[in-house]
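Note that this complex is displayed minus one protein chain, with the remaining chains in position.
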Amino acid sequence: MNTANGLPLLLAYAAIVCTLLSGAVSLFAVRRHPGFLHFGSFLFLFLAGAASIAAGGWALLAHLTLTDQLAFGLPWLKWHLRLDPLSGFFLVLLGTLVTAASLYGPSYTREYTHGKAPQPLPPLGVFTATFVLGMQMLLLADDALVFMIFWEIMSLSGYFLVAYQHQHAANRHAAFLYLLLAHVGALVILLSFGVLAAFGGGLTFDQMRATHLAPLWATLAFLFAFLGFGTKAGMVPLHVWLPDAHPVAPSHISALMSGAMLKMGIYGIVRVSYDLIGEVRWEWGLLVLVIGTASALLGVLYALMQHDLKRLLAYHSIENIGIILMGLGMSMIFLGTGHKILGTLGLVAALYHTLNHALFKGLLFLGAGAVLYRTHERDLERMGGLIHRMPVTAFMFLVGSVAISALPPFNGFVSEWLTFQTALQAPALENGVLRTMIPISAALLALTGALAAACFVKAFGIAFLGKPRSRRVAHAREVPIGMQGGMALLAVLCLLLGVFPTSVIMAMAPITQLLVQDSLPSAAAQGWLWLTPISPQVASYSAPLVLIAIVVVFGLGFLLLKRGAVPARRCYPWDCGFGRLTSRMEYTSTAFTQPIRRVFGAVWKVDEAVETTAGAGPIPRVTGIRHHLHVQDWSWLKVYQPIGRLVLAAARRIGFIQTGNIHTYLKYSLATLLLLLWIVSL
Amino acid sequence: MNSQSIAWTLAAAQTLLFILAAPLLAGWVKRVKCHLQNRAAPAVWQPYRDLAKLIKKNLVLAENASWLFRAVPYIVFGATLLAAAAVPLIAVHLPTSAIADVIVLVGFFALARFFTALAALDIGTAFGGMGASREMTVAALAEPAMLMAVFTLAMTAHSTNLSVATETVLQAGLVLRPSFLFALLALLMVAVAECGRIPVDNPATHLELTMLHEAMILEYNGRHLALIEWAAQIKLMIYAVLIIDFFFPWGIASEFSASALSVGVLAVTAKLMLLAMLLVVWETVLAKMRLFRVPQFLGFAFLLALLGMLTNVVLETGG
Partner (left out) sequence: MALSSLSLYSQAIILFAALVLFTSFVMLAQTRMVPLIFTFAWQGLLMAVATVLVAIVSGHKHLYISAALTIVLKVGLIPWLLYRLSVRLDMNYETEAIKHPSLLLLGGAGLVIFSYFIALPIVHLSGLATRNTIAVSIAVELLGMLMMSVRGTAMAQVIGFMSMENGLFFAAVVSTYGMPLIVELGVAFDVMVASILFGVFFFHLRDSFDSLDVGHLNLLSEANEPAPLAETPAASTQGEHA
């Protein structure tokens, strides 16, 4: 641990100060200067994001680990802070999203002041700042106290942000559910730190790192950490808060929550298992792999059935967290059985996907927010044809859709390819049962990827293509330049991370060096053009050549075919001779996913009914048909409602001690006093 | 350096041969099918004439077709061309096989399918929606089977690079592998589903309700349609060559001498002709299934691939 060059840590402090200033500006800006509030707070947020990227990137690329102690906290336990490559990586992730959100925010939040139902802006600014502050500080935390304090600050700020538009009861319920599960998760994390601190003799991470835990306690600490951080990350079955909470928050906050907050859960799992506990066991990896596969598959199947655009994106976050967990699980299995290089590959795949998901999910949420800003619609069934009205937004959303569907040459494909390559190394294991289960989970990953592509064909196709299905959507305009800028930043990064994977993997080498003391030397063995994670004979992929080839095909096509040809004639589309087609005759989002709903019917609770109203008169005829469809999450009905009923029943049983009679309460006090006196006398 | 440039030139020549020969394969399939069904057959180079005719025609676009609709044929053709470059047709050890391994190949097809489905939804007719919805469902169900079959092969060949995998099978000689048998059957079924042949889709009719692929490209005409049809023919040839490379690679050139290359050309031509005749018999004997029996068909393919993987672990590498 060298502390020679302290500049990256200073940059991190600068980022924190900027975040605090952003919150302060929102809090103290007077009503007379709303512009100052608007641009000032977002300006400071932008600076905070840029400083985070600089600090994190420096620590990551220069392979630095810097520590510091601040004089806050308890008298015998100061705040320990640490900036190492892992924190740096996540700081870069956070900083990028914050920068994009701060470009996007000023125009977007304008609707809260100028819209039909004005909301006060200061709370939004303040809680955004505390939210970002919480995440920044917990990434820098080097002892359990700092970590938990800022974890709670992050969760609570999230609550206020989700409940920002508290006029609707649904939003209040969503916020309550979010808060409940966040606190349950935080308690479990605290238990995990408790186990680690008890054996380490103290709350600092250094003490926890230095101890060697017995297998039973290590497993217990891991399970608590996995459950607690998994609740925040949104793994099945602890995911029920996600689909309700993410859609109701303001869109740039949804992007931050989905892109950055969920990743704090992943950061926690990686930090506790790989860094604090140290030796990972393969059994943990198997559990993580199974839960990851289940999350991925269930997440995408639930996403397919949604026609609320933001809810659909929230379920996709569950799916991608599942994919990250699959990579982590396989990494743990390989490390636990002694295959270090393969374990490193799995870890690199998982972390790469973490970064990718933050980027393309942020982009997609910003795009959905742009549509919401202009059309005030979240329902896919009322959108359509927006590619003509909002071309830039459509292009950005297309980039995000292609990236999340894991299609070359964008970034989503690279991390999924790396996950597949990790799974393909399963024959190196000795345990035969693992050798059969890993290919099965890889096949399920392939199914997930294909279903995700189907879902985004639906989302992009129904929302942006075709004809508009409602009046407001037909009159939409393009969004302001700030919002376009935020989206463009993320889109460009999606492409760059897809086309230069070798550089990114080389940049991530310090993280793996830190955590598992190994890296992937062969990844860039053939130069920056070829990605060969294990060896050139095993697998190779050249993203830059793919991009060049596609561009060349376009160029050749233009030269050979299009130039000199007669311009295209416009005409009406094929209508079987029935006359002009209206937007009512287009496929809807529900119709698009009907085959999938039939094939995978057992996964949801589907209530479908068709009512026909018969007309009066001697000849039987139908005057109206109504189709009802209600698709519900089984985990809510089978897991959460029974638990809720159990808790309420237990509470009712205990409730009998509350009699309301003052004599009873005085008798309780007397009895307690007698008991304590007797105990003291022993 | 000189051998490098020879290799790259040869790779480019192979890719060109690949895409130029694909319509010929389609013509051969049509001719054999017509003979088998006792109909008068067109010439083997009829697909070339069709493509040339389409390219020369003027374009007619729907009123609300966007820039995406016009860009999709080029994207589809580009992705398919890249896939064709990565598959060894006459020789192994070519540098283009290193651009993409089998999983990237699947990714290229997924890219082409994604954009075709978007183009289908662009015009806003019900035909496009129906074709896109069905195609994405069938493709989603075919993916696990395809990947499991690829896994089984990769577990034996210890590689997903197509060139290396072909060579491994070539050098192993005659080995009776049950996992390969199951993977072959699974890949054949997946290839039928992905290329839109009977019993999953009918490539010959233009009735929208019985089609998956044709419904998606209903609004295309002129040079756009030429590119898309050509891409479909290349895709069929890619799957056929993939099956030949993995399971019957004997005859492919391991060095770049003229004799080895000509042997490679003759071998692959003979094998493609045989495989095409097998496809025709299969298509003539079976009838097209209704859409909701396709999941059972693909589920059976997945079961075969899964059995292949299990027999690999249990029988071939255990103990």
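Lettered A and B in written order, each chain numbered from 1.
The rule we apply is simple: a contact is a pair of C-beta atoms (placed from the backbone, for glycine too) under 8 Å apart; a residue touches a chain by one contact, two chains touch by 3 or more.
For clarity, every value in this text was computed on a predicted model and none was experimentally measured.
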Of B:116, B:156, B:202 or B:233, which residue touches the hidden chain? B:156
Consider the whole complex, including the chain that is not shown, and state which of A:67, A:165, A:337 or A:436 touches that chain. A:436
Which candidate, A:169, A:214 or A:602, sits in contact with the chain we can't see? A:602
Suppose we count only contacts with the excluded chain; which residues of chain A make the list? 432-433, 436-437, 602
Contacts of chain B with the absent chain, listed as residue ranges: 156, 172-179, 181-182, 295-296, 299, 303, 306-307, 310-311, 313-319
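One rule holds for everything that comes next: only the chains that are shown with their structure count from here on.
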Contact set on chain A toward chain B in their complex: 384-385, 387-388, 398, 402, 405-408, 413, 417, 420-421, 423-424, 426-427, 432, 435-436, 439-440, 442-444, 446-447, 449-451, 453-454, 456-458, 460-462, 465-467, 530, 536-542, 545-546, 549-550, 552-554, 557, 561-562, 565-575, 581, 583, 585-587, 591-596, 598-599
Which residues of chain B touch chain A in the complex? 55, 58-68, 70-71, 74-75, 77-79, 81-82, 85, 98-101, 103-104, 106-108, 110-111, 113-114, 117-118, 120-130, 132-134, 136-137, 139-148, 151, 154-155, 158-161, 164, 218-219, 222-223, 227, 291-292, 295, 302, 305-306, 309-310, 313-314, 317-318
